[in-house]
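Only one protein chain is missing; all other protein chains are in place.
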Amino acid sequence: MRKVVLAYSGGLDTSVAIPWLASQGYEVVAVGVDVGQPGDLGAAVARAETLGAVEARAVDARARFVETSLLPALAWNGLYQGRYPLVSALSRPLIAQVLVDVARETGATAVAHGCTGKGNDQVRFEVGLGALAPDLEVLAPVRDWGMSREQTVAYARERDLPIATTKDSPYSVDENLWGRSIECGALEDPWVSPQPDAFELTVDPAEVGAEPIEVDVRFEQGVPTGVGGEDHSPQNAIAAMGKIAGAYGFGRVDMIEDRVVGIKSREVYEAPAALALIAAHADLESLTLERELAAEKRRLEPVWADLVYKGLWFSPLREALDAFVALSQRSVTGDVRLRLTPGGCQPIARRSDVALYDDALATYTDQDSFDHGDAAGFVRLWGLPTRRWAKVQNRK
Amino acid sequence: MRKVVLAYSGGLDTSVAIPWLASQGYEVVAVGVDVGQPGDLGAAVARAETLGAVEARAVDARARFVETSLLPALAWNGLYQGRYPLVSALSRPLIAQVLVDVARETGATAVAHGCTGKGNDQVRFEVGLGALAPDLEVLAPVRDWGMSREQTVAYARERDLPIATTKDSPYSVDENLWGRSIECGALEDPWVSPQPDAFELTVDPAEVGAEPIEVDVRFEQGVPTGVGGEDHSPQNAIAAMGKIAGAYGFGRVDMIEDRVVGIKSREVYEAPAALALIAAHADLESLTLERELAAEKRRLEPVWADLVYKGLWFSPLREALDAFVALSQRSVTGDVRLRLTPGGCQPIARRSDVALYDDALATYTDQDSFDHGDAAGFVRLWGLPTRRWAKVQNRK
Amino acid sequence: MRKVVLAYSGGLDTSVAIPWLASQGYEVVAVGVDVGQPGDLGAAVARAETLGAVEARAVDARARFVETSLLPALAWNGLYQGRYPLVSALSRPLIAQVLVDVARETGATAVAHGCTGKGNDQVRFEVGLGALAPDLEVLAPVRDWGMSREQTVAYARERDLPIATTKDSPYSVDENLWGRSIECGALEDPWVSPQPDAFELTVDPAEVGAEPIEVDVRFEQGVPTGVGGEDHSPQNAIAAMGKIAGAYGFGRVDMIEDRVVGIKSREVYEAPAALALIAAHADLESLTLERELAAEKRRLEPVWADLVYKGLWFSPLREALDAFVALSQRSVTGDVRLRLTPGGCQPIARRSDVALYDDALATYTDQDSFDHGDAAGFVRLWGLPTRRWAKVQNRK
Partner (left out) sequence: MRKVVLAYSGGLDTSVAIPWLASQGYEVVAVGVDVGQPGDLGAAVARAETLGAVEARAVDARARFVETSLLPALAWNGLYQGRYPLVSALSRPLIAQVLVDVARETGATAVAHGCTGKGNDQVRFEVGLGALAPDLEVLAPVRDWGMSREQTVAYARERDLPIATTKDSPYSVDENLWGRSIECGALEDPWVSPQPDAFELTVDPAEVGAEPIEVDVRFEQGVPTGVGGEDHSPQNAIAAMGKIAGAYGFGRVDMIEDRVVGIKSREVYEAPAALALIAAHADLESLTLERELAAEKRRLEPVWADLVYKGLWFSPLREALDAFVALSQRSVTGDVRLRLTPGGCQPIARRSDVALYDDALATYTDQDSFDHGDAAGFVRLWGLPTRRWAKVQNRK
């Protein structure tokens, strides 16, 4: 009998997928991967066996997620279309890797995910799986059975499946250590503002006291190692930053984004840790990266974010880009002071032992060491091409 | 006798420049250009004659500034290094144009500006003047006389020049309709946060009441024509937006930036109108620009911002880029709802008659018109190159 | 009965498509579009009626092809992956436009093309048709019937279809005014060099006499208007250039290219006119385009080539890019001298009334008008960021 490893979240779709896959003649190994989502993954995984899985296991991938996914994302200031910190896009490749590991271990010949046909996650899973294990069959039961959400619910009710429906959320949510995405329901109308019940990681700014606070963030070679004056492992730094920023109502994103499959969708995110750390990290880079390196890195940042968003994590381009960024981060060491206001977050000070800022050059006082005479020649040559252009135009 | 047209701000440097230029054998025509800065330009200009100008005039360039400079900047979501809305960079080319106009009218053979040798404005003036009037001599007395700020003050005191020193600001400030830059003094240390006295357009977020407000902004083909439900001319829309956002403490920027002359400098700005309008405009573009056009425009936005920052306003590249952006803005019509919190500003809703968002495609309900079967084929071909790559790698 | 407009080439696939579409219940209107391919299009179209078309017509689209497709391609120096001058990619959108025109005129509700499922042309047709006429049904019989080339031949033989098989070419060929592509057969092995019989527009360089020739090409605002000292319409200039360069064995391209559908394919082209004109045009741009405009145009050239290759001709991005390029071409007026050797083509001289080259600046003689003193200041400031970087690194 064929064995399939299913990426199991405990939610409606992947729960229904277990009996459905079994009905197609598969033995199902259900794997729940802990990337920092809330809820009792152990209980969920236990339920998978009740639903008919021959085996079910939970894998704690949090430390690996930080190391292999979140730190590179931070080094790249990774934001898709300038705004979305790639929350789910970062976890899917890691989950794909775990699926492949379990398939190898259990002798499965197939892997399965619970994504629909219009989202991005199917792309991330399938392209990732194709790169990691081109020999494995990939099943997408939710896409292939063609049931709408309503029909899936009916399928579960008819069969009396033990689905967790305690909290009947109007939203479809994905969460991990880097943030949380909220979709569906009323949010499908882009002219309707998100309701307060959509958010869990960020307090409503209206509920935050007016007094701003200041938080210092420390980076060593691009890696966050301190928040608010305390030393932290990177994973704890992310958690600490998320708590502080979320408590100030900072980190919400409400955007229209272009999905890989060609449609525009309205997406709501909250990612207080990711967005505050990126703000601090980018600010420290402005102090410590040489001008041309900084400019090229800024041009490459959306390239990296795009490829991760579009499911090309396991591609030679990502490896090559990550070699570039690794070099760039050697000097990104120092402290940034963030000022948090209700719903806002701004760097207001920064320092570094390897700062490229030079007071003696920048000052307008008597201490000035900049040779102003150099500037005249510089400006004349800098403007030479347009001056020549203008002369030729005028001559016409 | 040679005649020079001086860009006159009424401040210390350009005031001292008048007697200094006269001492070099020039007749000085002082021109104050109103681009929305505060203060009594008429009084300042009158003082210029006392200082020795043979002629002094004020030119109201505000409407022209909006039309030729600020609307293109908004269409481009123009931010240097992702943060600075180009406040002074936008006004300098227009002032250069006014200087040339006055030089032609008065028969002057030279123009002069009061910039130092380490800032960006000398570049913008001189490259602009070289493009507009390659025949005119360009003088930069402040750069050339080599006096520090302290020495300039001493020069004025010795000669008893009628300089306005009523409010002895610790900062060097430039302001126009698009925002305000604040430099020098304590701000030269990037680890020292700006003091409250640095800001005039934005209230301290700590002083703002906690209750967020929502403001609708309307654009017609990329041009702001309504704020808060009221119709406005673009100039008034900018002013209205600035007042609302400034009252919420939004619009401050504190950054390290790479100057044209190769040094890093710490810069503090406040630009509530510019930053709120850019947030709204970019959000509306996400709803109304086709994916590939939007992606290429995002790549070109820093190109435009860079060239404006670096003084190449009067270059054929800007003309060509502006032809690109003009086409793109034809469909940027609609409304965006901004939510302002103390120090924060976020789009939370948007709509347009030409929205490319399509509910029937985006929904997860039974109304879904997206063919999920298409996705499987799409994903397989999208992942084909990396799958092939992985196969070849594994074979090795 | 449903009516379909078929893009009819007279070749095997589209000939077989006529009876096949009829068997599916369609009335077939066959349209042959003349974009400069060889052969008797009238005779081919007449044969379509014998094959069962209810109507057949030939449309001469050559002048329109030059104006709307080839001149923009030349302005962009359009080369996919730096080598392929987009021959077929340029004709497909125009043919799609003709199909839609005929469908509107004849009341057809469908259009059909003869492309397979692994080539690029299906993408160009279908994306183009979707943009031009989203209401029309699009049929791809050759892709959908799933017959291999061998099976298609068998289908025709069994039914005794009057297919032109006089010259049993081992290749699959597409040709128009801009060049010719040659695929299939022995060329599918990338380690096998093309045989002489693959080429028709270019003489084998081994057959060309050794003596190089020189040809002057004239452009007015980016449009070729003279070749070899004679004035020409653009269409004739293209033809004249093609003859001269082809006779010297210049214009062959042998490459591996990335298709839209994700596979690498080996492609052989000959495009003597396109490649010689692009060489001349790009050279003239180096003389007449201002530095920054030229640099940005070079960055955008592959963007334009990519979107055309990938079927996005009827996209708002192309319109916006074409507005950019139109501005850039205003000054691309002048003459370029090409030197043709067997299989080679090099610009060896160029001149323009609006040349930005300035002898007085460029000379190393006594006539030098360049201020060498400016350079020292320029170089110091240009190198300031790396010098500062090095100082900080050394300090560590």
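Letters A, B and C name the chains as they come in the text, with residue numbers starting at 1 for each one.
By definition in this document, a contact is a pair of C-beta atoms (placed from the backbone, for glycine too) under 8 Å apart; a residue touches a chain by one contact, two chains touch by 3 or more.
Bear in mind the structure is a predicted one, so any value in this text is a computation, not a measurement.
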Revision key, fill the gap. Considering the complete complex, of A:Ala7, A:Val261, A:Ala376 or A:Ala390, the missing chain is touched by A:Val261
Practice item. Using the definition of touch stated at the top, determine which of C:Val33, C:Ile163 or C:Ala294 touches the missing chain. Key: C:Ala294
Exercise for review: Could you tell me which of C:Pro19, C:Gly52, C:Gly130 or C:Gly226 touches the chain that is not displayed?
Suggested key: C:Gly130
Revision key, fill the gap. Touching the unshown chain, subunit B contributes residues 290-292, 331, 354-356, 358, 361, 371, 373-378, 380-382, 384-386, 388-389, 392-393, 396
Study note, to complete from the structure: On subunit C, the omitted chain is touched by residues 81-82, 116-118, 122-123, 126-127, 130-132, 134, 140, 143-144, 146, 148-150, 172, 183-184, 188-194, 205-212, 214, 249-250, 252-258, 260-266, 282-283, 286-287, 291, 294-295, 298-299, 302, 310-312, 314-316, 337, 339, 341-351, 355-359, 361-366, 368, 370-376, 378-380, 382-383, 386-387, 389-391, 394
Review point. For subunit A, which residues touch the unseen chain?
Key: 258, 261-263, 289-290, 292-293, 296-297, 303, 307, 312, 315-317, 319-321, 323-328, 331, 381-385, 388
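Methods note: only the chains that are shown with their structure count from here on.
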Check your understanding: Roughly how far is subunit A from subunit C, going centre to centre by Cα mean, in whole Å?
Key -> 40
Review point. Using CA atom averages as chain centres, what separation in Å is found between subunit A and subunit B?
Key: 31
Check your understanding: Do you know which subunit C residues sit against two or more other chains?
Key -> 290, 292, 331, 381-382, 384-385, 388
